[in-house]
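As you look at this complex, bear in mind that one protein chain is not there, while each of the others sits in place.
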Amino acid sequence: MNDDAMGRFPVPDMEELPEDIRERIEEETEEAGFTPNVFPGFAYKPSHFRAFFAYHDALVDDSALEREEIEMLIVTVSGVNDCLYCVVAHGALLRIFAGAPKLADKLATNHRSADLSEQHKVMLDYAEKLTESPGKVEDSDFQRLRDVGFSTEEIWDITSVVSVFNLSNRMATAADIQPNEEFYDLGR
Amino acid sequence: MNDDAMGRFPVPDMEELPEDIRERIEEETEEAGFTPNVFPGFAYKPSHFRAFFAYHDALVDDSALEREEIEMLIVTVSGVNDCLYCVVAHGALLRIFAGAPKLADKLATNHRSADLSEQHKVMLDYAEKLTESPGKVEDSDFQRLRDVGFSTEEIWDITSVVSVFNLSNRMATAADIQPNEEFYDLGR
Amino acid sequence: MNDDAMGRFPVPDMEELPEDIRERIEEETEEAGFTPNVFPGFAYKPSHFRAFFAYHDALVDDSALEREEIEMLIVTVSGVNDCLYCVVAHGALLRIFAGAPKLADKLATNHRSADLSEQHKVMLDYAEKLTESPGKVEDSDFQRLRDVGFSTEEIWDITSVVSVFNLSNRMATAADIQPNEEFYDLGR
Amino acid sequence: MNDDAMGRFPVPDMEELPEDIRERIEEETEEAGFTPNVFPGFAYKPSHFRAFFAYHDALVDDSALEREEIEMLIVTVSGVNDCLYCVVAHGALLRIFAGAPKLADKLATNHRSADLSEQHKVMLDYAEKLTESPGKVEDSDFQRLRDVGFSTEEIWDITSVVSVFNLSNRMATAADIQPNEEFYDLGR
Amino acid sequence: MNDDAMGRFPVPDMEELPEDIRERIEEETEEAGFTPNVFPGFAYKPSHFRAFFAYHDALVDDSALEREEIEMLIVTVSGVNDCLYCVVAHGALLRIFAGAPKLADKLATNHRSADLSEQHKVMLDYAEKLTESPGKVEDSDFQRLRDVGFSTEEIWDITSVVSVFNLSNRMATAADIQPNEEFYDLGR
Partner (left out) sequence: MNDDAMGRFPVPDMEELPEDIRERIEEETEEAGFTPNVFPGFAYKPSHFRAFFAYHDALVDDSALEREEIEMLIVTVSGVNDCLYCVVAHGALLRIFAGAPKLADKLATNHRSADLSEQHKVMLDYAEKLTESPGKVEDSDFQRLRDVGFSTEEIWDITSVVSVFNLSNRMATAADIQPNEEFYDLGR
């Protein structure tokens, strides 16, 4: 694994990792063709690695949202939080899942400058507010989400993606996890 | 379970929950003497329930920090994010684990007004910064943590607790999970 | 008087205080059963002590608001300003005057998470705005207060309570006036 | 008295005011040559009028600061809070007391652009911080004030002026008290 | 030229300036009766001087707005950005062009406290928003400008004045360009 994956904590040796962590990293490496740095990064503490990726897997595998909507939320939130790893890595995923090679740069910079449906505009306005001022969310915010057609489960899932990436952005920025070079160009 | 546990999503019926979720809720209920509302709240989506509490358990069970420090971090972060559930529920835990009946109210309001060791002051300054402006964390923040004696693993754990409760605060506030009445007075 | 009443200015000796200040402190001590630290704190400068408590007395004795509403405003504003003394001391008063043992913790953390009447929600939204961005108050804010039924005098009184506690919060935090231990538990 | 003194509350009739309020207003009118609008404004509620001006009088009559420093603080704080009445009325007072016809416009706009002594720069930096983020004041702020030569009593007085004008700015802006035309040009 | 025109860069010698710059400065001096410090300031770099004043000239000479509206925008924006030079110099111009000796002090402090037409209130609300949070401007802001009667060209011109003075405010404050003494009193 890449010693430069993370700037502020030591990257563990692959051989010293527990079996399950190693297997997951191998699978991810096989799938992507390279080892996304978030894996060696979180492997610094295996118990956290397991919980973090369990949450991530739940968010994408058990969702009322389209995968493309999940990545739209992640890129927007990561842009608000100025998180380089998440903007670049999930920018690549958004390009791929949405089949929209420009969308990630738009959302990471300013979702108001992207040409979005009214429904997605409201979704990302909510994501921005829940990220910037969580204590100010109130009933009218939920009403607006309902008014553009989101179901209760979809609102839960939107809230969960935003919340988990408020975790993820803080870990990646503080640990200084660097995006792999490959991510910058994937799906363009 | 209490139908009023959560204001913005329906609370699931205990009987309809998967076995493992039900068991965990029963254990927690037995331990606390009541069912903390975060459990029926997160049970709205079992896959998220499992991941969230796995992360929580990892944070407290596999930590280089004292449990009391973990709760100090949680209460401080939750105060910054104006999260009622987390301030009240973890305020109770902090009173109990620290054996300090006034500390939670101090940290939830303003850690600068609490009589803290230099080390804990620096820890909570960092927690506040990582919560309020995650993109502005830089090497000098880590240096300050090291200067007051925190090890690399402790800094990882501090960062993780702050990050996970930036998730937790957003879920609890947006879902309007209400603190159980019991929490307000525990440990006073 | 308690030498630890205030962290950043010397607490005066009771015997050296002017007669009227001493009398007021004795009355307050008798009423509360202890000497609330704000009294020895402000006694540092008797002319300020007299003016401050004259204002405070006018606010509670000559008001179109219920006492409980006054304390709701104080606790909310003090929460926004992160003022430990005022949150804890007026939290106790709110519990007592409202007969609502949980309300203070809710308002100090986030009035949006408290189950308020529409009228009180609007009142506290205004209190928050006048505290956070006084220059942005405008006619529409007054209209909203009128729309939920507040009279002109009530709006004056709300504005006055918010304004005086923007004074009070700054004095108490800067002087580091510590809440008496008794306040934390009163009325719970 | 001028019916337009205040935009959001009715200005009381001079004849209906209590004797002591009327006398104070007459004295002020005689001294200034016109009736500063803050007097008819606060006369809306005589009990508040008495307390407010008692505090104001204490601040200027019983102070370790020069009157010119008091007005420097007021104008700076009122500029931060965007309070028109206080910027204009106390701007006039600052011009007069400091014998410095340009200083008020400088401080109301940006104290960093005024050519200040190091001591006054530190004083106004503290005033700005206590106004903008009162909860973040800490020991190091007091140390900085001490380092440039302020005594304990002077620091109390600085803190008091800043705090009282955080009250005053909110009352004047919310009530829409308009500066008298005379103030704009006095002392230029 | 005045060596004190600018605090953080050297003021060039008049004789060493290119002919066209010298001529422009002479014209301005003749017109004003003194040399406004922004001219010797920008003369530090002639190529920037030319471009800056070409933009300024275009804004005032080729506009669908009244000159008085242009100066209202400038004073409001400069107040938000705390720019002393622009508040004082354009305050003078506003007093002169609007024939309104108090308006500049009102707008520099808080446009909400000035007695404006609905159209100008909306114009200055937009100016404030575009200055404070440019990334949050959206279609509804343009709609509001249209609703109070602004044409497409007027909206372009408003946007341009606000944008150019976001440049100008930053140059003047960072370079510490001081307002000439004459400006403070012109037009009062």
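Read from first to last, the chains carry the letters A, B, C, D and E; within each, the first residue is number 1.
Criterion: a contact is a pair of C-beta atoms (placed from the backbone, for glycine too) under 8 Å apart; a residue touches a chain by one contact, two chains touch by 3 or more.
Remember, predicted model here, so these are calculated numbers, not experimental data.
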Message: Quick check: which displayed chains does the absent chain contact?
response: A, B, D, E
- request: Could you tell me which of E:38, E:116 or E:175 touches the chain that is not displayed?
  value: E:175
Query: Which subunit E residues touch the hidden chain?
result: 8-10, 44-45, 47-48, 50-52, 54-55, 57-59, 61-62, 81-83, 130-131, 134-135, 137, 139, 142, 152-153, 155-157, 159-160, 162-164, 166-171, 173-175
- line: subunit B positions in touch with the non-displayed chain are 135-138
Query: Residues on subunit D that touch the omitted chain in the whole complex?
result: 110, 112
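The rule is simple: only the chains that are shown with their structure count from here on.
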Statement: Neighbour overlap between subunit B and subunit D returns C
Message: If I average the CA coordinates per chain, which chain comes out farthest from subunit A?
response: D
Query: At the interface of subunit A with subunit B, does the proportion of residue numbers present on both copies reach over half, so same, or stay under half, so different?
result: same
Query: Which integer distance in Å separates the CA centroid of subunit A from that of subunit E?
result: 43
- request: Give, as an integer number of Å, the spacing between the C-alpha centres of subunit D and subunit C.
  value: 22
- prompt: Where the CA atoms of subunit B average out and where those of subunit E average out, how many Å apart are those spots?
  reply: 50
Message: Which positions in subunit D are in touch with at least two other chains?
response: 82-83, 135, 137, 173
- request: Could you list each pair of chains that touch one another?
  value: A-B, A-C, A-E, B-C, B-D, C-D, C-E, D-E
